[in-house]
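A protein chain is absent from this complex, but the other protein chains hold their places.
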Amino acid sequence: MTHAETSEEMSHEEAANDRVMFGFWVYLMTDLLMFSVLFAVYAVLHGNSLGGPTGRDLFSPPLALTETLILLTSSFTCGLGMIAARKGIKKQTLFWFGITFLLGLAFLSIELYEFVEFIHEGHTMRSNAFMSSFFLLVGTHGVHITSALIWAAITLFFVAKRGLTKSMVRKLSMLSLFWHFLDIVWIFIFTVVYLMAFV
Amino acid sequence: MREFLIGKLNADALPHEWFTIAGSVGFTLMLLFAVGLITYKKRWKWLWNEWFTSVDPKKIGIMYFIAGGFMLVRGGLDAIMLWLQQSLSSGSSHGYLSADHFQQIFTAHGNIMVFFVAMALIFGLINYIVPLQIGARDLASPFMNTLGFWLYVAGVIMVNMFFFLGNEYGAAGWLAVAPLSGKEFSPGVGMDYWIWSLQISGIGTTLAAINFIMTMLKMRAKGMTLFKMPLFTWGSLCSMAMAVTVFPLLTMTIFLMFFDRYFGTHFFTTTGGGNAMMYTNLIWMWGHPEVYILMLPSLGVFSEVVSTFSRKPIAFYKSNVFGMIGISTLALMVWLHHFFTMGAGADVNSAFGVATMIIAIPTTVLVFSWIVTMYKGKIRLTVPMLWFLGFIAVFALGGISGVLLAIPPVDFQLHNSLFLVAHFHSTVVGGVLFGIFAGLAYWFPKIAGFRLNERIGRYAVWSWIIGFFVAFIPLYVLGLMGATRRLDHYDASTGWQPFFIMSLIGGIIIAIGAALQIVQIIASFIQKRRLADTTGDPWDGRTLEWSVASPAPAYNFAVIPEVSSRDAYFEMKKLGISKPTYKDIHMPKNTASGIYISIFAFLVGFGFVWEIVWLVVVSILGIIICLIAKTFNEDSEYTIPAEVVEKMEEHQADKVRAFHKDDDEVDMGLLEFIKIALSWAWRLVRGKR
Partner (left out) sequence: MTKPGKKFSRVRTIWLVLLGFIGLSLLVAALLRGNDVILFSPKGLVADQQHRLMVISTLIMLGFGVPILFFLYFFAWKYREDNEKAAYSPHSDHGKFFTFTLWALPTIIMLILASLMLPATQKLDPKRLIESENERLTIQVVALRWKWLFIYPDQNIATVNYVQIPVDTPVQFELTADETPMSSFWIPHLGGMLYAMTQHVNWLNLIANTPGDYQGSAAEINGAGFAGMRFITRVSSEEDFKKWVNDTTLSTNELGTSEYASLLMPSENNQAAFYSNPEPEIYSNILSKYAGGHQQYAGSTEHKVTH
């Protein structure tokens, strides 16, 4: 039984790329499951403020809305960056991903500002179960954003240095997938944590 | 300053209990012996280049076996200690263990057996066999595979670290039920060791599972559709799909527990509005599927074994596959049956009870599929087949008691009793361990190049089966007598002691079985040439792994086969195999990144256990740097040219042709082994004089 590779078959490298992208999707699923635990925990515990302030007392809707808009915009710029990367235009790629990076930084600053404000007012994650679940849910998202930013910075550095090779484009598309994923998770956080507090 | 440098560490942490002194001295001696031997034989470089940094799933698989086997002995010693305490500690006698120490041992026993034995052996089998069964040369991400393995090793070291520093392990049961495991009730570092050993190895498991899913779904040989996959691969796929679904839940749950303990949050605490019942729910959402994660590959092994040794294709292949898919899907929805007694109410309990019963349906279908396969077959009662027959007896017991426990009103009486302990040991020893042993006996020729000694193997199987019944039937009875689990002491008037003693005797018989398995492996090494598998197909196998040489070459397949039917290799043998044309083979390069990252991961855990902040920060930075360096290193492959492949394949063929085996010789028996061992020892002693 002989076996000949036909031209229709994917090249060795393309097949590897295909696998890695698939694996990354599976990873995103596991990450989503971790968030789902945090959402479930928040759903169970958000009422247990034991007389402390509730979400309605604490959250500022304009701030959360600003965060949401920033993150949505960043998803858009990230998409533009990906289009440029697929076309192989290095400058545009760096520009749009750079914008995405800055927007992410802005989002993170607002989130940190909110946290510092709460802690300053004496509402830490030790206060009660509601605050614990709030800080862990939003904080975990923040940590993800932080790691995405570090990842973006390094990838962009290597794109600038090595150019848009196939594997670099793959790394960028993984990064953009991750970024959109975090955007979606944030939409859920915005709904479940911030909007529901005012329903 | 001192606190900054070494955190909570102080002289008190050094071993001062008898068991930590014994453990640390024992481990140190073993380590010294190993280091000495390797240095003496000048094997460090070889070990590092050929094994530790290897990305070859076959070598990683063997390393999983060695580590898992080592931990099996470690966990087995725990079991014997538990049995001994319970046999002694009746009435006025309090045995030889304190309550706290006893509780640490059963916690460690559970953790070690599930995480560091069963998982390791299952991953060992999957690593070695799955790529060969699907016609792949490697895994989708070789790096993730070594990383997963070394994270597991970091977990192994972490779970034994308390021998050296800390003097205590967690004492809250293998799942560390909250709020008992919280800072309020378990202030010591034992729980922290629990957290970090599971967290680190759990992340390794998730990575490995993602990798296997990628491999099985994306790297099958041409023509191998999903419904042509061998059943062991199917079992592994179902198992790994469950693993990626539930291990994130474990990671997050332990993460929240970690926050409770370190940062004073209120997730599972009794105070501050925390909800301990939520922990019970979350941990069992992982814990129940975990049992099936371990069991499904084993069920797959049995399907392969029954089919090969009955000389028939498996009957009801599709039902068998759907059975496994059904088990894995249903297993995700039954976690609440582990705590009917928490007071959820009749409706919720009924729903979960029914869901649990439904799992019995696909499981029975699997058994039917094996029975019909054996019907009108030509059955060879080899050691793997004996493991299968033993498994059926043990598993039937576990299955029936399992359905009983799924009936909430009955469970109210049996829950947390020794009946429950006997039940899950029936399913896990029968359904997981026996499957692994069957798989090891079945695939040993493929892994080592020679098959295992059948005679001593038989003794081992019988010891395990007899030992199992002698050990666990008394536990069922004790449960019916109202004995709760995890008792370090009980009243003499209960009349339980004879049963505990009987159970201990069973445990000793099991230990003899395990010892016989070690003897079996040594005896097989002695008779290596006589038992050699030159054809690569010692059992008249049916699946692709038997089409390559034993042991399999680094690239697995010189030419990736094309598959057209289910028992692919069996069909090929019927049709005859024509001479292939060789091509260049791309193989991944070895990497040490997995080891470095795992060392840092271990240090992160260690830093957290002893609250050494700088160590945590530095180690996390180390992990990030290693990851970046690995990700952006584009030079990760090498090529084996076609001519070299051809030469290697022909060399193998020559070896096969040149080898003559004396057919009259047979496997040595136990007596012969003892004679050889004694004469060897005698020569050693005389040589020294």
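Assorted remarks:
Each chain gets a letter, A and B, in the order it is written, and its residues are counted from 1.
Assume contacts are C-beta pairs under 8 Å (C-beta built on N, C-alpha and C of every residue); 3 or more make two chains touch, one makes a residue touch a chain.
Since this is a predicted model, take the numbers as computed values, not measurements.
When the full complex is taken into account, the listed residue touching the unshown chain is B:373, out of B:160, B:373 or B:619.
Checked against the full complex, the candidates B:290, B:304, B:411 or B:649 give a single residue touching the omitted chain, namely B:411. The chain omitted from view is touched by exactly one of B:162, B:499 or B:555, namely B:499.
Checked against the hidden chain, the listed residues B:57, B:155, B:179 or B:230 yield one contact partner: B:179.
The chain that is not drawn here is touched, among residues B:70, B:316 or B:424, by B:316. In the full complex, the hidden chain is touched by chain B at residues 99-100, 103, 171-173, 177-180, 185, 270-271, 273, 275-277, 280, 310-319, 339, 341-343, 345-346, 349-350, 353-354, 357-358, 360-361, 364-365, 367-382, 385, 389, 392-393, 396, 399-400, 403-404, 406-417, 451, 454-455, 458, 466, 469-470, 473-474, 477, 479-482, 484-491, 494-495, 498-499, 502, 531, 538-540, 661, 663, 665-667, 669.
Just so we're on the same page, only the chains that are shown with their structure count from here on.
Chain B has its Cα centroid 35 Å from the Cα centroid of chain A.
Those residues of chain B lying in contact with chain A across their complex are 140-141, 144, 206, 210-211, 213-214, 217-219, 222, 244-245, 247-249, 251-253, 256, 259, 263-267, 272-275, 278, 282, 559-562, 572, 575, 577-578, 580-581, 583, 586, 624, 628, 631-632, 634.
Every residue of chain A that touches chain B in the complex is listed here, in rising order: 1-5, 12, 15, 18-20, 22-23, 26-27, 29-31, 33-34, 37-38, 40-41, 44-45, 48-50, 125-130, 132-133, 135-136, 150, 154, 158, 165, 167, 171.
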